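Every protein chain except one is present and positioned as in the full complex.
Moving on, here comes chain A:
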Amino acid sequence: MTTTLAAPSREARAGAGPKRQRGRRVNRWLIRAASLLTALLVWQWLTATDATVWIRFDRLPTPVEVAGQLGLLLRDPLYYLDIAQSLVRILTGFVLAAVAGIAAGIAVARSRLLSDLLQPLFEVVRPIPAIALVPVAILLFPENEQGIVFITFTAAFFPILVSTRHAVRALPTVWEDAVRTMGGGRGRVLLSVVLPGALPGVFGGLSVGMGVAWICVISAEMISGDYGVGYRTWHAYTIVDYPAVLVGMITIGVLGFATAGAVELLGRKVVGDR
C-alpha cells in the first residue's frame, strides 16, 4: 500500500559514487578560486599598463603594491586591534538587533494591539538611513563606542524585524490549530510552532541584517571612530595612502564575507533540511 522509495539522492541520479561527488566539490572550489584570481589579474593588468579607457587606472595602486602594504600591516598589531574593535562593535550591535528584531517581529505579527502600537513607529523610523542617526547617537550616548553600536543595531534591526514579521504571518494556521487542539497554550504555540516555523525566514533577515550592519559600522567609524577598520581606511585616505585604503577595503570585504558565511552556516545548522 504505502511503501515508498526514498527520493533518489543527487549522486544516485547522476550515477556517481562518493568519490565523484568529492571530485565535483573540489572542482567547484577551483572555479571559485579562479574567479577571484582572474579579477586580481585583470586589476594587475589594467593598473600595470596604466590603462585609461575613459575610466583611469593610472593612479590606482596595483595588486602587488596593495599586497606589499598588506604584508606590512599584517605585522602591525594596530591592524588586528582595528579588526577586533570593528568586530566587537558589529557583533554587539548585531546580536542585540537579532534578539530585539525577532522579538518585535513576532510581537507585531501575533498581536493586533502591539502591531497598532509599534508598527507606525517602526514604519516612520525605518526609512531613515541608520548612518543619518550619527548626530542623534552623539547626543544620546555618553561614549562614542555606544553610539556606533547603536547605529549598527538600528541598521540590522529593521531587516530582521521585517523578515520575522513576514515569516510569522505566512505560517499556515493548521499547525497552530493542531497544537491548540492538543491543549497547547500561547507559550507552547510560540515555542513549538511560531519560532521553529519562522526560522528559515528569520535567517534570511539575519543575513541581510549582517550585510547592512557592516555598511553602517564602517560608515560610522569613518565619521566618528578613533579605532576600527572604517576609521583606519578613512584615515589612510586623508593622508593619501591609497594602498592602505585598498587594504582597508579588502579587509572589510573579507570580514563581511566571513560573517555572512557564519550566519549562513548557522542557519543551515539550525534550520536543517525540511
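Throughout what follows, contacts are C-beta pairs under 8 Å (C-beta built on N, C-alpha and C of every residue); 3 or more make two chains touch, one makes a residue touch a chain; residues count from 1.
The rule we apply is simple: contacts and distances are computed from a predicted model.
S.K.: Could you check which of "ABC transporter ATP-binding protein", "Quinoprotein dehydrogenase-associated SoxYZ-like carrier", "Cytochrome c oxidase subunit 1" or "Response regulator receiver protein" matches the UniProt name for the chain that's left out?
M.R.: Per the UniProt record, the undisplayed chain of the complex is "ABC transporter ATP-binding protein".
S.K.: One chain isn't shown here. Among A:Leu36, A:Ile55, A:Leu139 or A:Val174, which residue touches it?
M.R.: Candidates A:Leu36, A:Ile55, A:Leu139 or A:Val174; residue touching the omitted chain: A:Val174.
S.K.: Please identify which residue in A:Gln44, A:Ser115, A:Asn144 or A:Ser192 touches the non-displayed chain.
M.R.: Of these options, the touching residue for the absent chain is A:Ser192.
S.K.: Among A:Gly71, A:Pro120, A:Gly253 or A:Gly272, which one is in touch with the chain left out?
M.R.: From the options A:Gly71, A:Pro120, A:Gly253 or A:Gly272, the contact with the absent chain belongs to A:Gly272.
S.K.: If you put the missing chain back, which residues of chain A would it touch?
M.R.: So the residues of chain A touching the unseen chain are 1-2, 4, 6-7, 172, 174-175, 177-184, 188, 192-193, 196-197, 199, 271-274.
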